[in-house]
Every structure is written in C-alpha cells, then in structure tokens.
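Sending over a structure as structure tokens; questions will come in a sec.
What you see is the complex with one protein chain gone and the rest in place.
And then subunit A:
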C-alpha cells in the first residue's frame, strides 16, 4: 500500500477513530450488522485507492487498513465525499443515486451500513 496516500487521505483519521467505538460497543454493533464492509477510498479521481476493512461481523468488530479477509460489500467513494457522508452532509442514499458511492457485492447487506457508527468531528 502506498504510505504517502494514507497521509494525504482525509478520512483515514475517521476510520482510525472507530477503534475506540468498537472497543466499547463493537460486539453490540456486530451482533446487529453481521457484515464485513470494504471501503475503497480514492484521494482524488484517477488516483490509486486506499482500503479499509470494517469487520462488523465477528466478535467485537475490527477496523483494519487494507483489504483483509472475506468481504461482503465494497463501497467505493472519493475521500472528500466520505468526509461529507461521515459528517451527515451527504446521505448514503443520495451519494448512491448521484453515483458518488458505488457498491459491489451483496446489495441488501450494503443497506446495513449506517453513517451513525462513523465518528462525528468535534466542532471549533
């Protein structure tokens, strides 16, 4: 994986921050969601994507860099749109219908994803 990509990826910190949530509440979420999501995030169009695997199926759930294990659904999205989606300024449905969010894999499982579990930024 390209490490310089990861540094410029704005949404990387969002995924990293999920560790704290999963530690305390992951088992509960995993029980409800039962799905492994792969996020394919492009820093910009025509740039190589960076991958994050969000396992909300096993145990307490896990967030990992890169593509890890068997994946149920893949979301492809631009870095900046991922930030908007996490902030609640772009709903997954709108992103999907506008072609900003692409799905691969089990579509009905994709619907189990909620931006509720992404950390919200604190405000200045």
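The rule we apply is simple: a residue touches a chain if its C-beta (ideal position, glycine included) is under 8 Å from a C-beta of that chain, and two chains touch if they have at least 3 such contacts; residues count from 1.
In this text, contacts and distances are computed from a predicted model.
Participant: One chain is missing here; what is its name in UniProt, given the choices "Tetratricopeptide repeat protein", "Multifunctional methyltransferase subunit TRM112-like protein", "Cytoplasmic tRNA 2-thiolation protein 1" or "Unconventional prefoldin RPB5 interactor"?
Facilitator: Answer from the UniProt record of the missing subunit chain: "Tetratricopeptide repeat protein".
Participant: May I ask which residue of A:33, A:54 or A:78 touches the chain that does not appear here?
Facilitator: Per the contact definition at the top, the residue touching the missing chain is A:33.
Participant: For subunit A, which residues lie in contact with the unshown chain of the complex?
Facilitator: Subunit A touches the chain not shown through residues 10, 13, 16-17, 19-26, 28-29, 32-35, 83-84, 87-89, 91-94, 96, 108-116, 119-124.
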